[in-house]
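A short write-up of the structure that comes next.
In this view, the complex is presented without one of its protein chains, the others remaining in place.
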Amino acid sequence: MIRYFTAGESHGQALVGIVEGIPAGLSISSEYINHQLWRRQQGYGRGGRMKIESDKVEILSGVRFGKTLGSPIALVVHNKDWHNWIEKMAVEGDGSKIEKISIPRPGHVDYIGSVKYGFDDIRNVIERASARETAMRVACCTIIRKFLEENGIFIGSHVLSIGSVIVKNRMNIDKLIKRFTKAACGAYKIAEEADKSQVRILDKAIGNKAIASIKRAKKLGDTLGGVFEVIVTGVPLGLGSYVHYDRKLDGQLTQAIMSIHAVKGVEIGEGFANAQKFGSQVHDAFGLKDGKIMRQSNGAGGLEGGVTNGEMIVLHGAMKPISTLANPLKSIDIKTKRVVDARYERSDVCAVPACSVIAEAVIAPVLANAFLEKFGGDSMREIKTRYKKK
Amino acid sequence: MIRYFTAGESHGQALVGIVEGIPAGLSISSEYINHQLWRRQQGYGRGGRMKIESDKVEILSGVRFGKTLGSPIALVVHNKDWHNWIEKMAVEGDGSKIEKISIPRPGHVDYIGSVKYGFDDIRNVIERASARETAMRVACCTIIRKFLEENGIFIGSHVLSIGSVIVKNRMNIDKLIKRFTKAACGAYKIAEEADKSQVRILDKAIGNKAIASIKRAKKLGDTLGGVFEVIVTGVPLGLGSYVHYDRKLDGQLTQAIMSIHAVKGVEIGEGFANAQKFGSQVHDAFGLKDGKIMRQSNGAGGLEGGVTNGEMIVLHGAMKPISTLANPLKSIDIKTKRVVDARYERSDVCAVPACSVIAEAVIAPVLANAFLEKFGGDSMREIKTRYKKK
Amino acid sequence: MIRYFTAGESHGQALVGIVEGIPAGLSISSEYINHQLWRRQQGYGRGGRMKIESDKVEILSGVRFGKTLGSPIALVVHNKDWHNWIEKMAVEGDGSKIEKISIPRPGHVDYIGSVKYGFDDIRNVIERASARETAMRVACCTIIRKFLEENGIFIGSHVLSIGSVIVKNRMNIDKLIKRFTKAACGAYKIAEEADKSQVRILDKAIGNKAIASIKRAKKLGDTLGGVFEVIVTGVPLGLGSYVHYDRKLDGQLTQAIMSIHAVKGVEIGEGFANAQKFGSQVHDAFGLKDGKIMRQSNGAGGLEGGVTNGEMIVLHGAMKPISTLANPLKSIDIKTKRVVDARYERSDVCAVPACSVIAEAVIAPVLANAFLEKFGGDSMREIKTRYKKK
Partner (left out) sequence: MIRYFTAGESHGQALVGIVEGIPAGLSISSEYINHQLWRRQQGYGRGGRMKIESDKVEILSGVRFGKTLGSPIALVVHNKDWHNWIEKMAVEGDGSKIEKISIPRPGHVDYIGSVKYGFDDIRNVIERASARETAMRVACCTIIRKFLEENGIFIGSHVLSIGSVIVKNRMNIDKLIKRFTKAACGAYKIAEEADKSQVRILDKAIGNKAIASIKRAKKLGDTLGGVFEVIVTGVPLGLGSYVHYDRKLDGQLTQAIMSIHAVKGVEIGEGFANAQKFGSQVHDAFGLKDGKIMRQSNGAGGLEGGVTNGEMIVLHGAMKPISTLANPLKSIDIKTKRVVDARYERSDVCAVPACSVIAEAVIAPVLANAFLEKFGGDSMREIKTRYKKK
């Protein structure tokens, strides 16, 4: 089983991750991981920090001569801005001269975290609660994703809406997706295509509207959320299981996505829209193609009974608007107990494109563990003798 | 930590469950559990089986003189129809005279399961994949729910839509909910109110339309899904944690609900709708009331940063239409490899009300474990000295 | 991954178990399990209860026509003595007429358990703390053991000492073991041979001395413990892993055995004796046999670096003397706080042979999970195409 931990504060010295359970002999490089970190930093509407950073990962263990050793892989992303934070985020010392934050931001865990952990400085919360953590989550999961790719399983994503700008007519993008997904690596091609858009929207006209709407939000001191679609191609039939509730892959996949900062909704395929239809419109009749059993549609989004059905997996995530507003909502100073404007800390106006890239990453462990449960194995060679890509 | 396992085939001798980790001294009775089993069997649109069954649980261990012992609690629900299935579902014997099922139903895991586990009889899949399993899940979780109730945490639910019949204007039901949730046990009152409707819809007119729409679907040999809302009241601030991705309560709650049969979407509060709004419309400004910090709204659905914020938790689940259609879709006979009509096995037309009751149950372990992580304790007495209900 | 839960009080209605994760298509019967339950009940020095019981398991789910379904397997062992305990162990009622136990027995968890869980009746502790629970543990693990056997991995055991009667000279028994273990199922043959002895001692003369010593202990109102040896043959090289501390098989095997009632020591091979020797005397030089790499000895007990090395696994467990003494030690009445004699509850004088059989069982999940991690698979057929018995 693959497991991973992340550590690190937003303005601390470094983000750190450990990935345990990767089979031996998988080719991986920091460059490969950095490309995903770069993708996570893109998108129209990001704040100033994205420019400072350009995250670079360092592999400290578990890889030798470009191949995994089977042993835990330690990753570090150093904070390039650390010199500005050495005092404020010092590990030692008493911090008596450092100003404390006492005004929580609605939508964030600022207030709750300080009550839960007994802090009088909200910085102690926001440093770990920050979505900066997802940089390391992406780094860790990229290794796991590479494992899937070598077994012919590819993950991609694109954005379906930003604020009220929505891809309502899917006809054009579905044509595109259909064309791409003729190849097993289809999801990857979708991702590449989406990478060309600043908002990861495959329909160019809608994309431009979305950019305009982010500009408007920024001018208003406001923020936007949106909905993204994650697609997995090349998935073998039979991953996950219906036999026990906690082994259902749909539950595991949606937990992974719901655990991303600001995600407040997840559906498999058109889950919510399908709830309004008749069964005959939703379920996927069987058919035969060249003597092989196939499906005539994919209303199930690739999952039936919590198990992959061999079709493309389709997941949607809904991201709430960014919680930090330049034109702030009301808050309470926890020290003075007075009503004040919520604090503003440098932030994005819209991060849906980034969220979509993060979602691609975080589902990789779920799929990889279901794959390993079925096929087992300690090394890429052993696994590949058992499982041949289609 | 509370853990539970369920076992049992749909037409097997019995469903069995074990719940491990319940503190000692909790009052519980089979009657109390049976009430929830009864609620799970209600709802307009259920098939014939619901009439046969009227599930009754038997407590085999872990409870003495009406109180839990701290030891694992074993539950059994005997199958009242077992005498009709003794031969078909025999544990011993070779089954050579029993007819095999070879036609999978779209939407079910029938085909996938038989490939995954190497069966030539689809009955081996459908017996465990059946939503009958949720009877035991509800039984197990009802004990855990009782634990929450004794600590002032209450769970309830109602239905928001069945097929295309939707509670579009929430004004009336929100008034109702607001009135009920003045009490800590508000969610329970909501549940009671919803129990009065055959479709668990709080708005009577919409409820009647929903019933009509189920009738129509039945006539068409078709099925319906819908959306339900689960509400938790009395939740203390600070359950769950933002510090590590797998400790986020939103992800855990989502997994629990998504693991229910036929659920294909989950959102926290109005997760998908909120993704279309501005941040200033979604986030919940702080205010003061009688000198205490409070919120002016609950756009967050009770969870910020994966942690409870002290407001009511609001979760929505989207259930797809039942997969078994009286007027069937096309399938393939896996034995003959010929295109045929999908098999019909006695089934419901709509089970959204039941699903909503099941969802109430399955989130209980998530909340109870987060509660125990914060407050610890081996017995109800020990826990209650630490945690006083508001 | 295979997981299992047990439930049930010693004098409750039934013991219940659920085993989750067994691949589909494994042949299993209640008869097969009952044989292991019978073995667990043997041994000179057992108390009266063993005669009442003769445990019989009932399979309630997960098996159809003699083969596992991949779904959870529920097991029940009904308490044949239940009619005598219906009132004392009633699930409902208030128990006001039932006498409470207030005198804890040294060596048992009686006192600790009642403080931990806040009981005023020690019966609430002893019912679950009783070694009766191991009957269900053996039942559950026997299914898992059958899985190992079908993959050519066999587990057996025999007893090395009872009280101060010790197999000091291993020459004769080692000859026997060597002869048996030429076959892959060697461990099973050792178990069969040991089954012939009332004390599971392979050396007949020592066995007779052990029986005499148990008789003497009984006359004294005292009890005895001892040491047993568990052997696993047919183990493939490479189960477990050195890459992370919690994946080391030696640690996992040890935990399994140490979690049996009354076990207070575990060693791998001659762990404690080897600590007194030079490295050159302990480690196992490599050699060649018919061109294949082999070992010249098995000082490692089959495990190096927490991984199986292809040699026979050898584990020793030390069981303390039974805690319930007919001639009791001093105790304190927790109600009156007065010094009294410890309570006597029907018990064995010596249960080392049973403990040895239980140890055979409880290590099965550890081995099976390591096996599944390496070879994966959902059905016996799938697994057997990958892994061929030597």
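For clarity, chains are labelled A, B and C in written order, and residue numbers in each chain start from 1.
Just so it is clear, a contact is a pair of C-beta atoms (placed from the backbone, for glycine too) under 8 Å apart; a residue touches a chain by one contact, two chains touch by 3 or more.
Computed from a predicted structure; not experimentally measured.
Novice: Which is it among C:153, C:318 or C:380 that touches the chain not included here?
Specialist: Of all options in C:153, C:318 or C:380, contact with the hidden chain holds for C:318.
Novice: Which of B:238, B:279 or B:301 sits in contact with the chain that's absent?
Specialist: Here the residue in touch with the unshown chain is B:238.
Novice: Can you work out which residue in C:241, C:356 or C:379 touches the chain that's missing from view?
Specialist: That would be C:241, which touches the missing chain.
Novice: Just name the one of A:55, A:110 or A:127 that touches the chain not displayed here.
Specialist: Looking across A:55, A:110 or A:127, the contact with the absent chain belongs to A:127.
Novice: At which residues does chain A meet the chain that is not included here?
Specialist: 3, 5-9, 12-18, 20, 23-25, 29-30, 59-66, 69-74, 76, 89-95, 98, 116-119, 124, 127-128, 378-379, 381-382
Novice: Take the complete complex as the reference. Which residues in chain B touch the chain that isn't displayed?
Specialist: Residues of chain B in touch with the missing chain: 1, 20-21, 70-72, 238, 241, 243-244, 372-378, 386.
Novice: So that we can see where the missing chain sits, which residues of chain C does it touch?
Specialist: 5-6, 104, 106-109, 111-113, 115-116, 125, 128-129, 133, 137, 161, 163-164, 166, 217, 220, 222-227, 237-238, 241-246, 248, 250-252, 254-256, 258-259, 261, 263-269, 271-272, 274-288, 291, 293, 295-296, 300-301, 304-310, 318-323, 325, 327, 329-332, 334, 337, 339, 342, 362, 374
As a convention for this text, only the chains that are shown with their structure count from here on.
Novice: How much rotation, in degrees rounded to the nearest 5, is required to superimpose chain B onto chain C on the basis of Cα coordinates?
Specialist: Rounded to the nearest 5 degrees, it is 180.
Novice: For chain A and chain C, what's the span in angstrom between their mean Cα positions?
Specialist: Chain centroid spacing, chain A to chain C, equals 45 Å.
Novice: Centre to centre, by mean C-alpha position, how many angstrom separate chain B and chain C?
Specialist: Their C-alpha centroids are separated by 38 Å.
Novice: If you average the Cα atoms of chain A and of chain B to get two centres, how far apart are those centres in Å?
Specialist: Their C-alpha centroids are separated by 27 Å.
Novice: Which residues does chain B have that touch at least 2 chains other than itself?
Specialist: 5-6, 116, 128, in rising order.
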